[in-house]
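Excluded from the complex is one protein chain; the other protein chains are retained at their positions.
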C-alpha cells in the first residue's frame, strides 16, 4: 500500500462517501479534504459541510459549478450532436471531467498527494475520474475504495458506520432507492434493481424529473430557442445563461414528459448494462441544434460532423475528455459553429419533441433555387445531365466489363 | 437529339407521366412501354392499364413489387440503422433502385434502347434513377423530359393534354394537393407549397397516413417484434412476410401518431430543401432494431456500424445503391447480423416509440457480471486499476512533459 | 452563348493558351487579361509579357507566387501526411486553388466578368479551377475553351495560329514532348504518350528533374531537417523560407534519384488514368514529417490524423480546397501540429529515403519506460494483466456463449 499524506475526496455527504472519509482516515492514516460540487443534481450541497466537519475534516470545499458545467462541457458536447450508441446523451459522462479537474486542482492547492472517489470497479465513472486526474496531474495517486475494501453491500457499510460512530441518517439510508442513481443539470440516471432484467419495463414510480407522457398536458407547448455560435442563448426571446437555459428546458421538457430513455449500453470496461435516463433539456437541445444546423451548415460539413460524432461520443463516454484527440476533434467541431445562428421553433407534446420551424440570417436555404415553381433561371436543370453522366462514368465502365453491382 | 426507337417509362397513370407518354411519342417518334409498380403507395395500379392503352401503348407492365421492395431493399437498409442527416429514414431513396432495375430489365426484355422517368432536374430522384440505370445497363439512353421540355407548370401540362387529346381527369388534376408527394410502403413525403418557408409549420391537413399525436388513443399500445438475422419476422408472435410486417407497423404506428418528421435536408444536387415525411413503420423498426442490437451485438461491431452508417446513408440518398462500394459496406453490415435475433417490446403512445423490453437467446448481456449485487467473483474489480493505468499512460507521459490537454 | 466583356486567362505563354487568347477575343468579342504565375515550374515567366502584348493584351499580370504557394498550400497539406490513393503526393492538385484565387481576385481588380483556363474537359484541373472560382466569386463566368471549341488536336491549333497570325514558335511547338506535363515547385507530372498503356514502363528519357537511381551517387547523402509547428524551417541547420526549403530538397532529392512515381489513379470525372510524377522534395518532406510526428504526437492524435487523411486528400484532389469541409479538417490538423517540433536525420541513396534519427524537445518517447533494461519502477508490469483482462471481457463473454470469432 502506497503511503499517502493527504487525499481529496469527491464527497456527496451520503452514506457511501461518508464511510469512505472514515475508511481513508483509518486505512491510509491520512488527512482527508472533501470536495462537494453543485452541478445541478437537485440536492443541497451546503449540508455536506456539517457532515464533513463531524467526520473531522478540516479542509472542506463546497462549490457551485453549474454555469461552468453547462458552458464548458455540456454546450461544447452538444455542438457535435453527440449521442452514444444512437441513444444516450452522455449525461453522466460529461460531468466527470469537471469533477476530475477540480479534484486535482484542489489537490494542488491543498498539497494533497492523492484523490479518491466513490465509484465502483465495474463502471465507467472510475475510468473517467482517473483518466482525467492522470491527464491533468500525472503524479497524482488515486484511491478507489470500492476496488480495495471488503465492504461489498449496503449492510456492511451500515455496520461499518455503527462500528466507527459515523453520523449517518440510518432511517434515510435504509429507505434508499432500489436504483443506483446519478444526477446533474443534464440528466438523472437509473441502474440496478429490476432494471437488471432487460425485459422488465421500468416502473413509473422510478422516474423523478418528468411526468409520464400520459400525465403530460393535453395541449402542446411551443418554445423558441435562439442559437449563437451553436449554443442556445435565449428561450422565447429571453436571454439566459447556459445553466439557466438548461434548467428551464428541463422544467418545460419534464412537464411535457420529454426525455425518458431506456437502453442497454456497452460499458468501456467490457460489459453491457441496462440504464434508464431522464434528459428533458438535453433531448430538446439536440433536436433544436440539429434543426438550426440543417439550415445553416454546409452539407459536407454536416456530413463530416455526422461521421466524426460516434468517435467523439466514444471519447467522452470512455473518459477521454482531457485528451489531445478530443481537443483535436473539438477544434474541428467548434470551427464549424460560427455560422450556427438563428431560431428554432419546437413543439413539445406528451413525450415528443418536434422541430416545426427554423429561421436564420445565416441560412443557406435558397427558396429561389429550391422552389417547385419557376425559378427564373437560378438553377439550370440541364446541368443535372452532365452531373449524373460523370458520376455514372465509373459505374458504366465497370458495367461495360460485366461488373454490374447486382 | 439522339435517335430512340423504344423507351420504357416509369408510369404512374397520373397527369405528368401521361403527358410524358405522348411527348415521347411525338418528340422522339418512338414507341413507349409503360411500367407501373405497386410498391405500397396506396393507390390502385391496375387503372394505369386502361390509361396507357388509351395513349396507344402496346407493351404495358404492371407489377406488384411490395415483397421484393421490403425484403431486398428496406430490410437490408434497416440492418444498418440507416438515417440521413440524423433524421431522415430514406423512404424515397430506397425505392428508386428497384424501379431503376425494373426499367432496364424491361428495356432488355422489350428491346428498348431508352428509359424515361418523370423526375425533375432539381431533385435527387433523377440521379437515383439514372445512376441505377447506367450501373445496370451501361449503354442505355435516358430521357428526362423535365430537363428537356418547356412545360414548366401544371397549367402548361393541362394545356398540352387538351391540345393532344390526352385523356386526363381534369377535375382531379385541378384539385391536386399543393404538395409534391411520393409514397411507398416505407413512407409518404411532402415538399413544396407552404413548406418552402422553413419557418412555417406544416398544416395538420397535410398528413395522410398518421393521426396527429393529439388525436391518437389516450392509452399506450404495446407490441412485440421478433427478429431473425436483423430482420423482423413476426409481430406479437405472428409470423409475417416482410411487406406484411411493414404494412402492419404502418397501421399501428399511424394509429398512434408515430413517425411524422419535418426537416430541412441537403440534396445531392447542391441545394437545401424542406421536406415532411410520415414513416410510421420505419420509425418503429429503427427503434426496435437498435434495441435488439443493443443486447446481441458486440460493442466494437456496434460502434463500427455507427461510424459507417452515415456513409452508407449517403450512398443510398445519393443514388449509389447499385455501386460496388454499397455492396462492400453491405457485406460488412450483413456479416454482423447473424446474431441479431430476439424479441423487442415497444410502447407506442401519441407520437412516441419507446423500447421497454428486449430479450434474446443470443444476448451478450451478462446479469451475473453487470449486477450491483455480489457477482461471486465473475468480475475482478482489481483488474480495473491496470486497465485505467495503461490507458492513462500516454496521457501521463504527455502531462509529465507539460502537455496536459487543458 | 453568354455575353462576356472581359475575361482573365491563366496564361502560360505557350501555344495552347496563346490560341485561347485569340479565340476568346474572336469568339466572345471580349477583352482578355492574362495572368502568368511563377509557382516554380522552372520556366521564365517574364517572356509571357511580350507574347501577350503581341496578342493585343492590355492588362498583363505576371507574379512570383512561389513563397505563397509553399507556405499557404504545400505546407498545410503536408501537415496531414497527405497522399492520394496511397501513392500520389498531389503536386498538381495543390497548385490549382492558388491559381483559381488569383484569377478571381484579378477579375475583381480589373472588373472582368469571366475567367478562362486551358484545361481539358476530361481532367481534374478544370474541376479544381472552376470549383475554386465559384467558391470565391460565385457570380463569375467560366470559359473553358477545350470544352467548347472544335480544335481537338495540335495540328488544328497550329493551323488556327497560322490563320490568325498568332506569333508562335512553330519549330518548338512541333518538337513538343509526347507527354502532357505539368510542373510547379512540388512536382512535375507526365501523362499521355506511351504511358496510356499501363503495362509500358516509362522511358528513362522522360524524367526531367531527377537522375535515375542507377546514375545517382554511390554514396549516401545525409541531411537534417528542422521542424517548427509541423513545417520545415531549416536544412542542415540553415534557416530557410518555405520555397527555398522545397527548392533545396528538390535539388538534393533529384540528385539522389528520389521521388519518381508511376501509378494508375482515379480521376474525379470518373476514369482511370496513368501518370508519372517526380516529387523529390515532397517525398523527403513526407518521410521526415512522419518521423518527427512519430516522436512528438500522441498516439490517438496520430491515428485520428491517419483516418482523416484519405478524406482530406480526396478533397484536395477533387478541387475542394476552398470548401468549408476542408477548412474544418484543416482546423483539426493544424491544432495537432503545435508540438511537432524537432529534427529528423535522413539518408538519401539511389532513389530511397530513410529516416535514421529523430530528436525533439517535445518528444513523448520515454526511454526510462520503454527500455528493455530495468526501468526502476517507472512502469508496473502487473498493470498489464488488468488491462488485458478488461479489454478481453467482451470477447470472453461472447466466447462463453459460443460466439468465438473463428
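Read from first to last, the chains carry the letters A, B and C; within each, the first residue is number 1.
FYI, a contact is a pair of C-beta atoms (placed from the backbone, for glycine too) under 8 Å apart; a residue touches a chain by one contact, two chains touch by 3 or more.
None of the values given here were measured: they were computed from a predicted structure.
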Worksheet item: Which of C:64, C:238 or C:367 sits in contact with the chain that's absent?
Response: C:367
Item to complete: Quickly run down the residues of chain C that touch the omitted chain.
Response: 81, 85-87, 120-122, 126-127, 130-131, 134-139, 144, 146-147, 152-153, 180, 191-192, 196-202, 213-214, 218-220, 260, 262-266, 269-274, 290-291, 294-295, 299, 302-303, 306-307, 310-311, 314, 322-324, 326-327, 345, 347, 349-352, 354-359, 363-367, 369-374, 379, 381-385, 387-389, 391-392, 395-400, 403-406
Worksheet, complete the sentence: Absent-chain interface residues of chain A come out as 298-300, 339, 362-364, 366, 369, 379-380, 382-387, 389-391, 393-394, 397-398, 401, 403
Discussion item. Which parts of chain B face the unshown chain closely enough to count as touching?
Written reply: 266, 269-271, 298, 300-301, 303-304, 311, 320, 323-325, 327-329, 331-332, 334-336, 390-394, 397
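What we mean here is this: only the chains that are shown with their structure count from here on.
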Worksheet, complete the sentence: Between the Cα centroids of chain A and chain B the separation in whole angstrom comes to 32
Item to complete: Take the average of all CA coordinates in chain B, do the same for chain C, and state the distance between these two points in whole angstrom.
Response: 40
Practice prompt. Can you check how far apart chain A and chain C are, centre to centre, with Cα atoms defining each centre and the answer in Å?
Written response: 42
Fill in: Touching two or more other chains - residues of chain A
266, 269-271, 303, 311, 323-324, 327, 391-392, 397
